[in-house]
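Selected chains only, in their assembly positions.
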Amino acid sequence: MKFWKQPALWAALLISTALPLAAQIGMFSNQQRADITRAWTGERFPDGRPKVPDSVLDRLRDVTAEEAWGTLRGAGYRLQFEGNWKELNGGQRLVGRAVTCVFMPARPDMNAVINDHGKQEGRVGRGQNSWVIDTLVKGDVMVVDLFGKVDGGTIIGDNLGTSIMAKTGTGLVVDGAIRDPSGISEIKGFHVFARAFHPSAIADVTLMGINVPIRIGHATVLPGDIVLSDRDGITFIPAQLAEKVADNAEMTHYRDDWGHEMLREGKYAPGQIDGQWTPQMVEEFNQFLASKGSKLRLTPRER
Amino acid sequence: MKFWKQPALWAALLISTALPLAAQIGMFSNQQRADITRAWTGERFPDGRPKVPDSVLDRLRDVTAEEAWGTLRGAGYRLQFEGNWKELNGGQRLVGRAVTCVFMPARPDMNAVINDHGKQEGRVGRGQNSWVIDTLVKGDVMVVDLFGKVDGGTIIGDNLGTSIMAKTGTGLVVDGAIRDPSGISEIKGFHVFARAFHPSAIADVTLMGINVPIRIGHATVLPGDIVLSDRDGITFIPAQLAEKVADNAEMTHYRDDWGHEMLREGKYAPGQIDGQWTPQMVEEFNQFLASKGSKLRLTPRER
């Protein structure tokens, strides 16, 4: 019997489509979103996306990619960094919660379905890219998988850029292009990472999902991951590891300060500072920590 | 109120997870699958995937990429061809119904969720790649989005290749690599298109979906698309256009036969054969069709 004619299944489908399914578009329900990010046990947005607290975001603002890399690697996450970007309005680090979305090469049949979904979900505006922007809130960073497309892969111009900045106060990461870099560079504080700039309008792509797992180069990004930029690259920190990254970085900053001081004084050689510390060195470092008013202490086995 | 604490929504979720959700893994229900391919109005597999009839597959076996391209382009599908493959066991055209799957760079949190899903869905075997193979039936072609990964991006070796061939009688398309090309080339009739060969085992990837929309280079592939290979490239024909492609190709074959004959005889110049045919030429061609026993006729406006 044909699938199309299976009344029981259709009934189930009708029931589930009657539920309010925010941010669904092509393929993901809130339940799937919460499920795929279940390692996060804290607060969530209504659509199931992890909501790392603002206080943790603040502590991440002076964490380098190297510091994050060490903690992530230690936890088994080796592919969370992606380099090779063009940057606009750099200077400070970009920090925020990822709102992910993915586009695919358009085909008329699939694009028609997505546009119908958008209409059913009450999405406003001609462009599918603006549907994503409409979902943004303060502290979000829109992260877009446009599969590296340049000509016709321009996710925003300065109008949409102004809108994103007004809603998030952060920036944008796009594995694709933007248009009007001149105009966008005039949006104060709007920090953009793209693969290229191109004057064309976005074309021949279909939005397949919002807040679904996406691929940005070598990295898989989940909704609610913390986006952390550094010179020339972006680290996508799983929500459940964000606080640990912040903790470890604080310790590292103190350790580097002490190491630089020792190197300048010539008290220890680079190989010693970068190598296994002796108990004597750990002891001296802990005295340094105390002298700085820090409550942290290094245990010998950690270094 | 936190999402985690919304009992009503959880209840809805529990209900829907109680449904038999074949081939779900990361992100797609049968209903979503039928929805995204709704342009196809014929028979479907139980999981919602379009099932183009065998008779149409047979007629497509001597259709070239150029013939398919013309029909697809005319219908607004300009991005359904992808070249640049390494081919094993070529010779005949690969024709079959796409079973799609997509892998993403692995991260421990996400991979754990997928493995749990696999366990819940009763999937057998250690490797996520074998979960896809377990779903294959006669006439299917497994199409794998491995985002071009080579080292550790090897979807199968000769064991799994033997299994695919036993189940489908066709071949494999992978935007990634295979291992053991020597062994695989000995599986008679097993027609493989990959980006590279590499001896490593598959590693550091997670299966995110089976029979979901995937991207193979420039093309978007939907489950149930017809895979049609030609020298150096693959065309992914939307299910609803497969019959039309076969119809048009039959006409084209007759037209080419006649054109070649005219060129050999020097009766018409290449520019005339490739250009707009005069009513006189259309008339002569229709006489040729009749002489061949064909019931097709060209109307002047078609050429």
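Going in written order, the chains are labelled A and B, and every chain counts its residues from 1.
Note that in this section a contact is a pair of C-beta atoms (placed from the backbone, for glycine too) under 8 Å apart; a residue touches a chain by one contact, two chains touch by 3 or more.
This is a predicted model, so every value here is computed, not measured.
For this homomeric complex the structure file specifies 6 copies in total, of which 2 are displayed in place.
Following the convention adopted for this analysis, only the chains that are shown with their structure count from here on.
As a whole-number value, the distance joining the C-alpha centres of chain A and chain B reads 32 Å. Taken together, the chain A residues at the contact with chain B in this complex read 2-4, 9, 12-13, 15-17, 19, 26-28, 30-32, 34-39, 43-48, 75-80, 104-110, 112-113, 147, 204, 206, 208, 212-213, 215, 218-220, 222, 238, 240.
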